[in-house]
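Shown here is a partial selection of chains from the complex, left in place.
We just call them A and B in the order they show up, numbering each chain from 1.
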Amino acid sequence: QGSKGILERLDAGEVVVGDGGYVMQLERRGYVKAGHWTPESAVEHPEAVRQLHREFLRAGADVMQTFTFYCSEDKLELSGNVKTISGAQINDAACNLAREVADEGGALVAGGVSQTPCYVLSHNETEVKAIFKKQMDDFLKKDIDFLVVEYFEHVEEAVWAVEVLKTSGKTVAATLCIAPQGDMHGVPPGECAVRLVRAGADIVGINCHLDPLTCVQTVKLMKEGLEKAGLKAHLMIQPLGFHTPECNLGGYVSLPEFPFALETRAMTRWDIHKYAREAYNAGIRYIGGCCGFEPYHIRAIAEELAAERGFLPPASEKHGLWGAALEMHTKPWVRARARREYWENLLPASGRPKCPSMATPANDGLTEK
Amino acid sequence: QGSKGILERLDAGEVVVGDGGYVMQLERRGYVKAGHWTPESAVEHPEAVRQLHREFLRAGADVMQTFTFYCSEDKLELSGNVKTISGAQINDAACNLAREVADEGGALVAGGVSQTPCYVLSHNETEVKAIFKKQMDDFLKKDIDFLVVEYFEHVEEAVWAVEVLKTSGKTVAATLCIAPQGDMHGVPPGECAVRLVRAGADIVGINCHLDPLTCVQTVKLMKEGLEKAGLKAHLMIQPLGFHTPECNLGGYVSLPEFPFALETRAMTRWDIHKYAREAYNAGIRYIGGCCGFEPYHIRAIAEELAAERGFLPPASEKHGLWGAALEMHTKPWVRARARREYWENLLPASGRPKCPSMATPANDGLTEK
C-alpha cells in the first residue's frame, strides 16, 4: 500500500482518507497561537506535532500533510510572532515530521501551501507566485509525495499556486475554502473547478470554512462544472468538524463563536459517519477533515468506509463499532446504547438553555464581490 | 517550586493547579476504549500518554496524576480487554511516565486509585481493601509524591481506600464523584467530608460526574460539614468539562449523550475562567479538571489565577489573554473580539436547531438508596 502514489490509488478507485486539522487542535494542546495560526511549533515542539501526526495515522489517514499552514515568508513576517525561526526551517522540520510518521504506516506525504496576505494586499501575480515558488523549493529539497494547494478564498490565487506547483512535476491537489455560492469574487464552484483543472490540478475540491454536508454540496457543484466542461479530475474534501448552518461566503470566521467558543458546534463521530457516506456517494474519494477534526473523527471516516477500503484502522482496536463496547458497562441504560440506531437517532442536548441554536454571522464579505 | 510537597504548597496558601482528564481525551486520540476505560496504553503507547502529560504540564498543572484509572486487578479482569498486560505493569509504566514529565517542570506525581467493581459486587471490606493495598504497593515501588483516592460514588468505599492508603505514610487526597444531594447511599456531602477526614484524608473534594459550578457547590457543602464538625482539611476539585444542568445523583453517565455525543456540552475556555474564580472564591486551592478537560482548559485555570499564583504557564506563550492575539486578524469583525467583555458575554450557538438544550437523564440510581 505504502509504495503507491496518490494518483495510483485514486485511479484504482481506492478511498484515500485524509488527515484532520492541525492548527486548531494544536492550539488546544498549547502549541499554536490563535489569531496568528502559524506552524512554528514544528521547530519548537516537534514531539507535539509528531504525536498528532501519529494519531491521525493511527486513525486511518493515508496522507500526512506537512504542518506548514500559513508558512509563507510574507505571512510569517506579518504575523510577527516568530522572530528567530525562518519559514525555510519550519518547512524543513515539518517535512521531516510528516515523513517520519508516514513511514510508520505506509502513508504519503503532501506538502501544503495556503493563501498569502500578499494576494489581497498587492494582487501582483509575479510577487504572489514568487512566494509559492519559495515554499515549493523548500518542499522539493525533502522527500514529499505530492503537493496540496489549500485554503484559498479566491480561485484566481489558487490557480496561480497550481501553475507554480505544477512546474515541480509532482501531482497537485487543490482545495478552496468556498461556499456553494462561489468564491469571494463570486466565481461559482463549477467554474472554479474548471479553472483549477485547466491550470493543472489533478485533484480538486473543498476544505475548511463550512460544515461537512455543505462542503459535499460544493464539491458536487465542482463535479458538475467539470462534467459540463468535459474535464476529469479526482475529487477531494476536507471540511470543518463543526456545524455551521448559518454560514455563507465568509464561512465560520464570520460566526460569533470563532475561534474560542466553537465547542458546542463540534461534530460527534456519528455526524462524521453520515458525512463520510455522503461524500462517498457523491463520488469523492479523497475524504478527510480540517479544523475541528480530531483523531476520532478521522477514525469515524475510516470506520464508515471500512467495507469499501477492506480494513479497519489501527485505532479501531480501541473502539467498538457503533458503541459496541458499551455492552460491558455497569449501568443497564448505558449498555442499551451499544447499538447503531441509538447513536444515529440521538439529538444531543447542549446543556446550555440560555444559548440559541443559531447565530447571526458577521458581515461576511458579500460586498467584496 | 518543584521540591515542595503538596501539603507544603497548600499550607502556604498556594493555588495548586491539577491536570485534566486522561481517559476521555485519550479515547478521542485513539488510545482508550470507551466502555472499558482502562489505562493499558501506558504500556502499549507510552508516547501518547507522555505527550498528554506534557500538555497538561505545559498548561500549568502542578500535579501529574498517574494514568492508572480503573487499574485494579478486579476491574482489569472484568473488563477483559487487556489480556497480556498485568495491572502491575500498567501501574509501573504509568508511574514512570508521570515522573518523567513531572520532572520536566517541577510538578508532583500523584498515584491514583478509583472505585472497584468488587465493592458493589461483594461489599466485602477485606476483599476491597486488599485490592487497594495491591495497587498502593505498586505505587510505593516507584517515586511518587502523594496518593489520590478519586471517582468514588460511595463514601464508604472511599473511606476504606483512605484507610488503606494512609498506611503508606503518604499524603492522601480523596475526591468523590457525587452530587450536592449526596452519595449513592444518600450520605450528604458534609458528612462524606467528615468521614473522609476522620479516615485520614488530608485533602477532600469532588471530581468528575458533574459540571464545574455544581461541583463547587458540593465542595462548599463539604466545607460546611467540616466546619460544623470542627475539622480541617484542604479542599480539592476536579469537575467535568461539560455542561450538565439536568444531572442528579447519577451524573453525566445518565445523560443520553454519554459517552459518544457529549461534544455540544463542552466548556469553552471562558466557562473555565468563571469556574476557576468561583472555586477560588469558595476557598478551594487544589483546582483541576476531569473528563472533558483538555490542555487548554487547564491553561484557562492557570490564566484566571495568574495573579494569585504570580506567573503564567508555559503554554500561555501561545495564547493571548482574553483573545488579545485576535487583534492582528485580517477581518475587522474578528479583531473586534480581542477583548474580555466579548468572550465573557457571548452565548455560543450550537448550530444544531433540531436538538434540544436540555435532555432527560436516565434512571439515575436514586432508587439505590
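Simple rule for what comes next: contacts are C-beta pairs under 8 Å (C-beta built on N, C-alpha and C of every residue); 3 or more make two chains touch, one makes a residue touch a chain.
What you are looking at is a predicted structure, and each value in this text was computed from that prediction instead of being measured.
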item: Overall copies of the shared sequence [whole complex; 2 in view]; value: 4
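Note that in this section only the chains that are shown with their structure count from here on.
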item: Whole-Å gap between the CA centroids of chain A and chain B; value: 33
item: Complex contacts: residues of chain A adjacent to chain B; value: 27-36, 41, 47-48, 51, 54-55, 58-59, 78-81, 117, 120, 211, 242-246, 250, 253-270, 294-296, 299, 314-315, 317-320, 323, 325-331, 333-334, 337-338, 343, 346-359, 362-363
